[in-house]
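One protein chain is absent from this view; the other protein chains keep their places.
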Amino acid sequence: MLDKVIFFFFAGVAILSAGLMVTRRNAIHSAVFLITTLLATAGIFLQLRAEFIFIAQIILYVGGIMVLFVFVIMLVRLDVALHQIQFSRQKWVALLVTLALALEVGVMLWSSRKVPGQGFLLPNAVPAGKLPPNTEALAGRLFDAYLLPFEIASVLLLVAMVGAVVMAKKRT
Amino acid sequence: MSPTLQAVLAFVQTWWVELVSGVVIVAVVPLVAGYIVLMERKLMADMQARLGPMRVGPHGLLQPIADAVKLLIKEDIIPDNADKVVFWIAPVVSMTAALTSMGAIAFGPAFQVARDINVGLLFVIGVSSLGIFGIVLGGWASNSHYSIMGALRSTAQLVSYETAAGLALVSGLLLAGTLKIRAIVDAQQHFGVWFVFLAPVAFFIYVVASIAETNRAPFDLPEAESELVAGYMTEYSGFRWALYFLGEYANMIVVGAVATTLFLGGWLRPFPNVRWMNWLDALPALFTAAVGAYCVYRAGKQPVRVQTWFMWGVALACFVVALILAVPLLVAPLKFLVPGLHGAFWFLLKISAYIYLFMWLRFTLPRYRFDQLMHLGWYILIPLAIVNVLAVGVAMILEMEYGWNRWLAMLLTTVITLATALFLLRLNDKRAAAASSAAPPPEEPSTEDSYAG
Amino acid sequence: MQDDAAQNQTLLGADELVLNMGPQHPSTHGVLRVKLKLDGERVRGTECVIGYLHRGVEKIAENRSYQQFAPYVDRMDYVAAVSNGLGYCEAVEKLLNVEAPPRAKVIRTIMTELQRIASHLIWLGTHALDIGALTPLFYCLREREEILKIFEKYCGARLTTHAFRIGGLQYEAYDSFEKDVERFCKDFERRIQEYVDLLTGNSIWIGRTRNVGVLSAEECIALGASGPVLRASGVKWDLRKAQPYAAYDQYKFEIPVGTNGDTYDRYMVRMEEMRQSRLICLQAIENIPAGPIMGKVGKVLKPPAGEIYHSIEAPKGILGYYIVSDGTTQPYRVRIRPPSFINLQALDKMARGHLVADVVAIIGTLDIVLGEVDR
Amino acid sequence: MMPIGYYLFLSMALFLIGAIGVITRRNVIVVLMSIELILNAVNINLVAFSRIFGDVAGQVFALFIIADAAAEAVVGLGIIIAFFRNRETVLEDEMDLLKW
Partner (left out) sequence: MADEPKAPQSPESPKPDSAGAKSAPPTAPASAEAAPFPAAKPAAPARPAPPPPKPPVVMQIPLDNDLTKRYREQFGAAILDAIEDRKQPYLVIAATQLAEIARYSRDVEKFDLLEDYTAVDWPRREKRFDLIAILYSFPHNMRLRLKIPLAADETAASLVEIWPTANWLEREIFDMFGISFNGHPDMKRILLPEEWQGHPLRKDYDILQQDTAWVRENLGIASGQ
């Protein structure tokens, strides 16, 4: 029951603010709604007992990436952009395509309901109390089986950082 | 009984301790913040050869309440061109973040809202860092240059110093080996020593970075009065402004609590494992009683009858607290209360000392300039913190794998880190000298972007 | 807060951002308004908008008699009212071709030097506050209070004292005048050490002030900057030595000079000036000559037709009075050369290329009083 | 634990909203934000499956995706800043030059 309330609350907030994010004229408002979506998703992660991902989502996504976004939006004050057309010309085509995609995935999900044995819509999980401590388990896996990807990810971040600095630096 | 009601009841039955604790935090923290402000003003006055607030209540003891009332009934101004909704929501974000992050802090072994959260310390840091959105959005929504510049500055500042603070915390966490708040304190009890003695450099970095994170002098650039009027708060007034203010002071409590938990032994009294030091357990009660006695002494000297009464009241409260602290020590059946009560006392005492340090620095030091601040963060603190993490890691390997003496290993790492610090400072001085010898040419655009850091 | 021209401009990009500082800004020391042209946070140019405090002092002078105008000059540099009065009285005395008696001159000197200390204290406190140090301000006010008490005992007023009269003094020094001054001076030695402890060696303070707002000696002279600003650039020049007035030729004191002409040097020069002023006061109270305090000046002043220019070393620089008489009881024209006004001109030169925060430090280091800038 | 289908529907909804944003918005910053939303939708899937199978590998991948999102945002915003400096616009259909 409690699980359900939490899930539907967060899911509702996430979808609602995601929709608002895409439609708001002002980029700052978009960012605020994206932050809300991300926080709601973090709530979903917590509900899934993925505590580390929850806090990583908050620290990295919300506290890091979104701050960067807001920062850039403030730097390029978009007063002019406010009065321009917000959507590109292909918007109707785009909507059509996404609707088609939605239909496809929806039908797929709906039909998978009937796949015997798999029970996509049924809970089939370890009870919450019996999960190993999340951070420890995650760390064990990350630094054991996935050590190489981890290192590669760090290199990727380094490259991205250097690239961003080079690009954003003023040319003189 | 409907099933919904039943579910609600069940919920309350399971979680009532947490609910009550949460309500206590939300209710008490603003009051505490108000009194921290009063303490700050009193301390500042004392250091500046003044008296400070004296009018409301004896020695201004009721000043925070008067301030709160004033702020509540003040006209609420929203600038014409402000983005109303964002303007309205920003201070709330700031305050909420600070209060939420307190949920995971353990004020003593007994009082903690989110008890068994797996990522305890990270939760505190992560959620409190969300307060930055309050600042940024508030500055942006005010539609004023001063506000937006203050907001930009604080964004850059917070992001930079959070990195340093995080790295400093990693050193402590390496020693503790866990993120759970209670386990961290337990680890210090197990080690028999506060982590500040094992990783002094990390503690120092955390102190500096946390001052910057809470926007306190000498890093109070986002609200640098003399340059940006009040930074992101320039257009705020009345209760919204008060929310920002409360958020800031709540943040001070949070960083104080984090430092206390990780470096200063949490709720442990000094020398927690030394038997013959057990007389220290009597200290909390004696200390509170002494404060009460001083109040009694002052009560006779109050100019107004009401103030005398009030002073007596404060003294009485102190005595009651002293009694509460003392009784469990003396009465055997109540012994189980000792850790909780005394733990809370020590914890709060340590936080107060930490905040006192903040205030002391604020009254003493001039303010950094923005580029100097960024240089300090990026050229000194962050490299130093990285080196420190490495050094602490090496020391732990030396201890665990090669059986070195712990103190020897830690001493070695500290020396290495300090040497790095000296090197970095030298480097920085050289760079500054080079920069100043080529004094900024007036017309040429500088290559340096203050925000590029 | 925004300037109209600043609309549609961005914090990023090639466009200059125009930030309007003042007239209601905590660190413009009154009602100075500075338009800053910024590139990021770097200043590309400044433009001062002044006159918010303009009261037409020079016009008033033409419609008052010589004595009536004397109190008005106190309202110009209101933190150094005594110095203003000294300059005016001496100028009119020169115009009348009379001289104040020696006793009056010595008392004038003591008062003026005390006022110099008081003015520098206000400067130090507010300057430190601008740079973010809260505490020096209160220490400075504490000492200034002692000086103001001496003024109050002497002439009944604390701020706009109108302490001197044309031709000498109206009030005899009160009984314990020497003792009060001596006690203050003795005390002040120790007090000044407190400021030094707080600021001089503080690395943040040095970082904020050194190499900020550098003016070379040539630039100073070209821009007309005078007083401590000029001396900090290395010009060992002080009107008290160059063309002594009042009783300054009787006392020994040093002219402190700087080397770089930056904000730190100006700080050091002013600190040393306070010490020197203290020494002058100590020397002066040793031996205050006896005698009358008022020269031979009639009740109605009718200076012979002609003109005079007289300037003194006010705490902020050269304070000059150019007075034209047409032989009547009212001056035909009084021109006041305000040091703050002319020093403020150097702001643009000093601020270019620095950051916004430095502008605040530079305005502070120029030690302007808007009452004098705008008159 | 809720049935996995709920999470999949939530994930799909967020993904599609993000996709709409990417395709229709002209403002590049909003486009970037929509991409973040898409990545986030993927994370929900990964974490949900990780939970249902009791294997933290999914969460490891979610972590990698967050790192990737950070890298992508940093580079994207760097480009936007550089572009804005030169062209004073952030609209994608005005980014029509190969060289400036």
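Which chain is which? They are A, B, C and D, in the order written, and residues in each are numbered from 1.
In this section, contacts are C-beta pairs under 8 Å (C-beta built on N, C-alpha and C of every residue); 3 or more make two chains touch, one makes a residue touch a chain.
None of the values given here were measured: they were computed from a predicted structure.
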item: Visible chains in contact with the missing one; value: C
item: Absent-chain contact - pick from C:Tyr78, C:Tyr171 or C:Tyr332; value: C:Tyr332
item: Sole residue of C:Leu17, C:Leu95, C:Cys185 or C:Ala314 that reaches the chain not shown, by the stated touch rule; value: C:Leu95
item: Residue among C:Ala157, C:Leu279, C:Met294 or C:Val324 that touches the chain left out of view; value: C:Val324
item: Where the unshown chain meets subunit C, residue by residue; value: 50-51, 54, 56, 58-60, 62-63, 94-99, 221-225, 235, 237, 242-245, 249, 296-298, 300-311, 318, 320, 322, 324-328, 330, 332-333, 335, 337, 341-342, 344-345, 374-375
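Here is the rule we go by: only the chains that are shown with their structure count from here on.
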item: Highest C-beta pair count, chain pair; value: A-D
item: Core chain by centroid distance, with centroids computed from Cα atoms only; value: B
item: Euclidean distance of C-alpha centroids - subunit A vs subunit C, Å; value: 62
item: Centroid distance [mean C-alpha coordinates] between subunit D and subunit A, Å; value: 7
item: Separation of mean Cα positions, subunit D and subunit B [Å, integer]; value: 34
item: Junction residues of subunit A, two or more chains touched; value: 52, 64, 68, 74-76, 134, 165, 168, 170
item: Two or more partner chains touched - positions in subunit D; value: 81, 84-85
item: Subunit D to subunit A touching residues, read off their complex; value: 1-10, 12-14, 16-21, 23-27, 29-30, 32-34, 36-37, 40, 43-44, 47-48, 50-54, 56-57, 59-60, 62-64, 66-75, 77-82, 84-85, 89-93
item: Residues of subunit C touching subunit B in the complex; value: 1-2, 6, 11, 17, 19-20, 25-27, 39-42, 128-135, 137-139, 142, 198-199, 202, 204-205, 207-208, 210-211, 214, 352-360
item: Subunit B-touching residues of subunit A, taken from the complex the two chains share; value: 1-2, 26, 28-29, 32, 35, 51-52, 54-55, 58-59, 62-64, 66-68, 70-71, 74-75, 133-135, 165, 168-170, 172
